[in-house]
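Encoded as structure tokens, here's the structure I'll be asking about.
The other protein chains are all here in position, but one chain of the complex has been omitted.
Going in written order, the chains are labelled A and B, and every chain counts its residues from 1.
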Amino acid sequence: MYNYNPFWALTIFLAVAVLGFFLFRPSKGWFWVINKGAKKDKKELIEDILKLLYHSENEDKPVNVNDIARILNDDEKEVLESLSEMAEVDLISLSGNHVKLTKAGSDYALRMVRAHRLWERFLAEKTGYDEADWHHIAEKKEHELSAAETEQLAAKLGNPQFDPHGDPIPTNTGKVAPINGVLLSELETDTIARIIHIKDKPDIVYKQIVAENIHIGSHIRVVEKSPERIVFHAEGEAFVLAPIVAANITVSVLKKDVLFEENIARLSMLQENETAEIIGISREMRGESRRRLLDLGFVKGADVKIDLPNPLGEPKAFLIKGTSIALRDNQASKILIKKS
Amino acid sequence: MEAAPKSACETCPQYNAEGLKKLGVNLNEADFVVALAGNPNTGKSTVFNALTGLKQHTGNWPGKTVTRAEGAFQYNDQKYKLVDLPGTYSLLSTSEDEEVARNFILFGRPSVTIIVADASRLERNLNLVLQVLEITDKAVLCLNLMDEAERNDIEVDTRTLARDLGIPVVATSARYLRGIPELIQTVSDLANGRIVCKPHRIKNIPPNIEKAVTKLSNEIQAVYPDIPNSRWLAFRLLEGDNHVIELLRKGEFVK
Partner (left out) sequence: MKETNVENLISLSNDLRWQIGDEFHDNLAEGIYADAAEIVKGSVRNKKEKGHLRFDAKLDQILTSKYLGFPLMFLILAVVLWLTIVGANYPSAMLGSLLLDTVHPFLKDLGVTVGLPVWLNGFLIDGVYLAVAWVIAVMLPPMAIFFPLFTLLEDFGYLPRVAFNLDNLFKRAGAHGKQALTMSMGFGCNAAGVVATRIIDSPRERLIAIITNNFSLCNGRWPTQILIATIFVGAVVPKAWSGLVSLAAVIGIAVLGMGFMFFTSWALSKTVLKGEVSTFSLELPPYRPPRFWKTIYTSLIDRTLIVLWRAIVFAAPAGAVIWLISNVHLGDLSIAAWSIDFMNPFGYLLGLNGVILLAYIVAIPANEIVIPTVLMLTVLVTGIGGGAGAGVMFELDSANATGDILKAGGWTLLTAVNLMLFSLLHNPCSTTIYTIYKETKSLKWTAVASILPVIMGFVVTFLVAQVWRLLS
């Protein structure tokens, strides 16, 4: 009926499909890469510089003009242009190679930090994004939020104090709560402490910590400390970290009389015919999922046992407060129990 | 026709079958609005159907009623509109179901709230009951599925329960219409003010939080002297419930 060569039709189709795949595949697609690599718009660059200056001044590691271009990985000429523009509108003061934030500049930077941390909090509480993705998404979003939107967001979240990494969220008047803690790397053995902050930079270290399932709010006890490694127990598991990694975690030391439960296990480890008492829900369970578990009766002090194993392994059904509720392993592993 | 002498049961107000008329969806000019709350899978819709004579589908599925259903019945010449709320485990979260249920109890200002609970799983069900009692003080606990509880050898002392909760408790098996007349009588007593509740308030709260709650609820009382649920409002504000904050700003609570 129609004359054409199916071979060529197929080839053209495959070519288009392959091209589409390389252009749009998630995160590594050329389209996204080009989009990301495209010149940042001026506002974003200025805001990034402000944030960089704010953080470096906070950590007492002053940076000069050359550092900025290097750290931000941006064109030096553009950075210079932006800097002089910023000096003109009095966001920074330039003297030779030294850059310093003015009051206006530091206020602006605080607003950016506020937007960033609020958005991370939003992602943690109200969306299903992976923990490892929060920072990147917030890094983009902070430039898009207007001042009014930021306030709406804060109100929607109930004006939270801390972001999910434990960093304080500056108030809209620019107050920042201090983090009073010790770095995990400096903790003596046998101290009991609570994790209050996990630094989300550098990326590689942060992702490693997240992958280890170490979370804010966990109680820990250091059992071994050496220049090579730090070992601590938390929520029924042992963790081994390199001191460099441990230095990204801040803890607050707890008084000696706080009871550290050593024989804590996770609900996922419960065997059939065993009963246990729930100690609590790990901090890594957040937002809606956490509330749901609480509503279903997975609260401190409740007795729990396996009601039904699953033919495919999970979810298992647990008998809790007289009702059979099925939970997947990734949920059960976040409920802390004491076997009885 | 000569009136036959009535048996003791028939004259008893609790068995006043003549006074009851199931009105189905005829919702006109109700004298009272009655809300029906409860956990999923407690036979809430069966109670609803038993009261109204309607035949809403009542699946053995947690969370069947997603939108709210309405029906009506008449008892002793008073019309009651019955609103079946979505079944929820709690009123503290932000899911759509819970919002519907919560808003209705708050703003629908029902004359009476019937809380349906599964007698064999009372502890779990009390979670919702105690929350509802923080919001409204005109409530009755309908202890449903008594037949199942009996088969399970579970005994509930309804008197002690009523005393502890501070509201009337009626044991029912709605599937077999057991206890429904008593439930209707209790609802009517509550609606007409013949029974006054003194509902239980949540006690086991850490002292620092209790202090904050008391402080805030006192402030709320100062601003709105006739609000019945200042403590619950304080809970919501401390939780940072944006929805409630907005409604507060709009003045919804003083109507």
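Going forward, a contact is a pair of C-beta atoms (placed from the backbone, for glycine too) under 8 Å apart; a residue touches a chain by one contact, two chains touch by 3 or more.
This is a predicted model, so every value here is computed, not measured.
Interface note: of B:N127, B:N144, B:Q185 or B:N229, the residue touching the hidden chain in the full complex is B:N127.
Take subunit A: the residues that touch the chain left off the picture are 1-2, 6-7, 9-10, 13, 26, 123, 126-130, 158-162, 280-281, 287-297, 299-302, 307-315, 317, 319, 321-328, 331. On the side of subunit B, the interface with the absent chain consists of residues 40-41, 55-64, 66, 90, 92, 95, 97, 122-124, 126-127, 129-131, 148, 151-158, 160-161, 164-165, 175, 200, 202-206, 208-209, 212, 215-216, 219-220, 223, 234-235, 237-240, 245, 248-249, 251, 254, using the contact rule stated above.
The rule is simple: only the chains that are shown with their structure count from here on.
A straight line joining the Cα centres of subunit A and subunit B is 42 Å long. On the subunit B side of its complex with subunit A, the touching residues are 89-90, 92-95, 120-124, 127, 239-242, 245.
Touching subunit B in their complex are the following residues of subunit A: 155-160, 288, 291-292, 294-297, 320-323.
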